[in-house]
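A single protein chain has been omitted from the complex, and every remaining protein chain is retained in its original position.
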Amino acid sequence: MSLQVVIDGLVAGAMIGLGAIGVTLTYSILRFANFAHGEFIAWGAYFALAVSGFLGVLAPSLATPIGPFSFGWSLPIAALGAIALTAALALLVDALLFGPLRAKGGAIIILVMASFGAALTLRNLLEFIFTSRPAYYAEGLQIALRFGGVRATPDALLCLGVAAIVVVAMRFLIAKTAIGRAMRATSENPQLAGLAGVDIRKIVRIVWILGAGLAAIAGIMVGLLVQIRPTMGLDLLLPLFAAAILGGIGSAPGALLGGLIVGLAESITVRLIGAEWRAAVAFVILVAILLLRPSGLFGRPE
Amino acid sequence: MIGALLSYGAFFMTTALIYAIVCLGLNVQWGQTGLFNVGVAGFVAIGAYVSALLTTPAAPGRFAGFDLPIAIGWLGGAVIAGLLSFLLGALTIRLRADYLAIATFGAAVVIHLCMLNLQSLTGGPFGIGFIPRPFASYAGEPLEFGFLNLALLAGVVLMLYLSLERLLRSPWGRVLRAIREDEAAALALGKNSIRFRLQAFAVGGAIMGLAGAAQAHFIGFIAPDNYQPTLTFQVWAMLIVGGSGNNRGAVLGAIVVWAVWAISGGAIAAIFPAGEQARAASLQIVLIGLALCAILLWRPRGILGEVKIVSRHLAGLSAQRAQPSFAVKDERLDGEKT
Partner (left out) sequence: MTAQALETRALVAGYERDLPIVRGVDLNVRAGEFVVLLGPNGAGKSTLVKAIAGLVPIHAGAVLINGEDSTFSPPHQKIRRGLAFVPQTENVFATLTIEENLRLAADILPNNVRARRIDELYAMFPDLAARPSRRAGQLSGGQRQMLAAARALIVAPSLLILDEPSAGLSPKIAAEVFARLQAINATGVTIVLVEQNVKAALAVASRAVILVEGEARHEGSAAELADDPIVAELYLGAAKAGA
């Protein structure tokens, strides 16, 4: 019984973790809390919905579920499109809003304010286009698999697997590649990085693309395992921040670990107290971390 | 016809003035201490609910309902909101600006959750109704009722405005100013900046609670969904448009932005058919959101001119443009130009 709580928590935590990696990346390199990150998650989910729906109409065979999963090939193909579109959206928002604000030599808090405004705009644009009715990638229920006393749907297991692969890939990218070095250097000291030959604008673009891409993947997962709603990003925002700060800003593995912890805590709380208090868990974790150890588990002490 | 127009006018101004109170409270927090509170809606909600619980008659299945006079309700709302602000501030005031933003955002989420879930206290998703309205005996005559309420709110705003201006020029206000302009120097003079900023945060929160209480009694019923991030966003837009650090700007901004909101709302409602009103409301927020971002981008230094916090890291990121940005300093709060 309690193992089920763990599995549910890990699945939820993996989704939070993926989103949190995106937050921690943009936070550490662009140095502001992006309140609009949740909306990249939501837009990613909706982009995938639109594209996969379109593909399903074009070639109905694409909509037939693959094996034990609830979705057909239209979704993975759409996912690629959604990642590209969400990345484009992030670059657009940066080009129009955050970039100009940075260049004016502004305070970080102005960026945070702007991100709050952008979040509201993006969220309500989704609601305007798609209405607030929940949507799903596929109709029909899934049969959960049983093993070792726990139940998990094939979709959920797939998401866990994808999350694991993504995290490993991100860790490799950041720790071992030239781009990763450049990103870490920019995060520590952008002026020195420029002096060392790093093209800062390119790094900023890459950070947005990575962050938004990860957000899109997280959004598709949430859409797949739960549902697609315009407020799905807003609902995840607090857990995302909690996970990113818990893991230590700048650490991708930390963000995933933070996400898993938040997911587990939520799952346990739901079991013990009730589902209606789920959203408070992230806040409690957030305040605890900010009071006890603001640099998080793997972060650099300020 | 004239009567209806005047009635609407009174209603409009009263609502605008309620927002003005929230703005004045936010101005104490932002303008005097530079704290970016993303949980404004939460403190407005607290004021509203406390006041409602104090003044409504007892209802079955719900705690409280003390049936006290309206003034007590308003006072209670302000005090409790102020206390909770103090508590939240005590936990978070030492944090960096953006961590504080996240924490206040989280606080609003939790407050909203409590209002939804603690049904025996708050009436759950359906909220609390039958909140006593000021000048209830005039309820039958809409024009008089509207104008009496307007007069009441106008009086409250005026009193608040004068008190805040007085407060700014008082020794307490001068210390806050000193802390804002040069925290290191103020600390050297033995002023405990944390304590002063915390007090300002609490005062601001109390004022927001007062606004919530006033609104609850003006409308007559409240529900958790009245206090969403959209409300926080509206108030911030009002403060930014009006010019922060400036009490006059807070009031003016509230009236101007509320006017824009009401007009755009009316226009959009007229354009969209009845079944699409929810979508129309979303579009309205989109347009206002775009306008706010535009203001942040193109504002002359004057509107937020009080704040000159700049970031070295951001300057470094922008060094790749034609020139690095000016005023490359470490993050600090600077005061007005003398």
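The letters A and B name the chains in turn, as written, and every chain counts its residues from 1.
FYI, a residue touches a chain if its C-beta (ideal position, glycine included) is under 8 Å from a C-beta of that chain, and two chains touch if they have at least 3 such contacts.
Just so you know, these numbers come straight off a predicted model, no measurement behind them.
When you scan A:A95, A:L195, A:A275 or A:L291 for touch with the missing chain, the hit is A:L195.
Considering A:L49, A:A182 or A:V287, the position touching the chain not shown turns out to be A:A182 (whole complex). On the side of chain A, touch with the chain left out of the figure occurs at residues 178, 181-182, 184-185, 188-189, 191-201, 300.
The rule is simple: only the chains that are shown with their structure count from here on.
We define each chain's centre as the mean of its Cα atoms; on that basis chain A and chain B are separated by 30 Å. Residues of chain B that touch chain A in their complex: 34, 36, 38, 91-92, 95-99, 101-103, 105-107, 109-110, 113, 116-117, 229-230, 233, 236-237, 240, 278-279, 282-283, 285-286, 289-290, 292-293, 296-297, 304, 307-321, 325-328, 331.
Touching chain B in their complex are the following residues of chain A: 30-33, 35, 97, 100-114, 116-118, 120-121, 124-125, 127-128, 131-132, 186, 189-191, 193-194, 199-201, 204, 234, 237-238, 241-242, 245, 276-277, 279-280, 282-283, 286-287, 290-291, 294, 302.
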